[in-house]
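The complex appears here without one of its protein chains, the remainder shown in place.
== subunit A ==
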Amino acid sequence: MSRISVPTTARLPSSSRVNPSSPIVTKTLGRLSRSSLISVALDWLDEDNLSLATPYLRPDQEDDDDEDDGDFYPPASSPKELREEYLSLQTRKGSKREILDRIITGDWRHGVSLYQLAIADLQYLYDHPTSQKWTAYKIVPLKSPTEDGNGEVQPPEIDKTSLCIPRFHPSLFLKSLQAQILPDIKAHYNLDRHKTLPLLILRIFVVDSPYNTPLSLSSSAGNIDTGSKTILIAFPDGSPTIFISKPTSTGPAGASESKSLRALLVEGIPKALSLPRQRVTLQSTSLTTRNLEELLERRGGTRGNAAGGGWSIYADEKVKESPLSTVLPSPPLSDAAEEEVEGNGDKKRKRLTVEERVTKRARLVAQARFGETGRVGDGKGVERVDLVMEDVFKRVGSTGNNTDKMDIDGEDEGDVDNSEHWRPSVRLTFHGSHVFAGIRQLVECGIIDGESMPGWMTGEEGVTIGAVRNGRIRGHKGAGL
């Protein structure tokens, strides 16, 4: 540790420690549950991570009964001993406070490293998968910049005909991102693979100080809430997209500051992703959700990216459709296909009553429009969809607003009628834990007529913000093109 504070342009090292009494430490650790705290502590004490998260240990030459008398948490003599201590805590019952105190005033009293904070923050993400709101961006290649007649360099355009898929190299990306960030703020980066999902998560923790000394760390980390200073970026495997988290907890004071900070970083990301002679930019894909699984389904490396809703039958990997089989396939939704799904062929067909027939038909229609998507328990739901209707008002019809129970059956079909051009401004917002599962249920109950329901109500576009014109979402940003 140097005695003089010199401004540097380097990134903050993972091993630099923050004073454990600073609010950022208590806040980051305090929101974890007891079991998570213990598992985080055990993670810190792992052989591989020990160099970045050294606990406070008893010096070897010191006498045992010298200073420990007044110490509530006597320091352990080796990391191994400490590990066993935490393992025994795992089996015991107790309060969360006890573990927190032990970490802050005991085993890591000399400081919690930035690496430790990053691990604790990620643990919070695993515990609360919906704690972050993610926005999906597509990485698209740019044309090389051209000069106009006056010799001025024009801003590069998006290269639509490019066949190159942008590549992502973590360490190179970090290096160039650091170069993009202004020298008067310092950032700490931590890359980690998501435990269950095929994602690489980059956590950026920003400190408003040109110095990277512990003093500047604790003083500047102390005064602003953690949400605004941490940005998570997720890179899905096998897909040129990137998910950026939105700060969720911004107070009125820190709002503008954190916004500009975030904007600065987001601006730097495409530049950091660019390679020499191969520029890229980020393009919004109009999908914002808290659900990472949904994001991976719609923007990840799977087949479902541009085949949502009823089209998902084309993307279903489970369906066997080998051309080597000569057996005549049964068309989807037919009786034979259903029998295969049900398993046993219960041949005795009952006479269905009219009511049963109606519900069966509604169920089949829902199956046709939604395919395998929009199930209540599938865990792939968006919680908010905003749509602007730009359709011409045609006749006095029923146009509901702002509830899940809407009836838009009277929407116009086909082309625009020229008799009047009044376009009422109608905004629709769907709220819920799984919006499209809710609409599917309404179709299955027969409240929404599934056959005349417009396509955007099935969620097949894969967008959460959009404008509807002529009954279709404009732009087809979700279609992957």
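The rule is simple: a residue touches a chain if its C-beta (ideal position, glycine included) is under 8 Å from a C-beta of that chain, and two chains touch if they have at least 3 such contacts; residues count from 1.
The definition used in the following text is that contacts and distances are computed from a predicted model.
This figure omits one chain of the complex; the name its UniProt record holds, of "Methyltransferase type 11 domain-containing protein", "Cenp-O kinetochore centromere component-domain-containing protein", "Vacuolar protein-sorting-associated protein 25" or "phenylalanine--tRNA ligase", is "Cenp-O kinetochore centromere component-domain-containing protein".
Within the full complex, the residue among A:Y56, A:W311 or A:F393 touching the omitted chain is A:W311.
Taking the complete complex into account, A:G455 is the one of A:P23, A:P156, A:G432 or A:G455 that touches the chain left out. Hidden from this view is one chain, which touches subunit A at 160-165, 167-169, 237-241, 299-307, 310-311, 314-317, 319-329, 343-344, 368-369, 411, 413, 415-416, 451-455, 460, 470-472, 476, 479-481.
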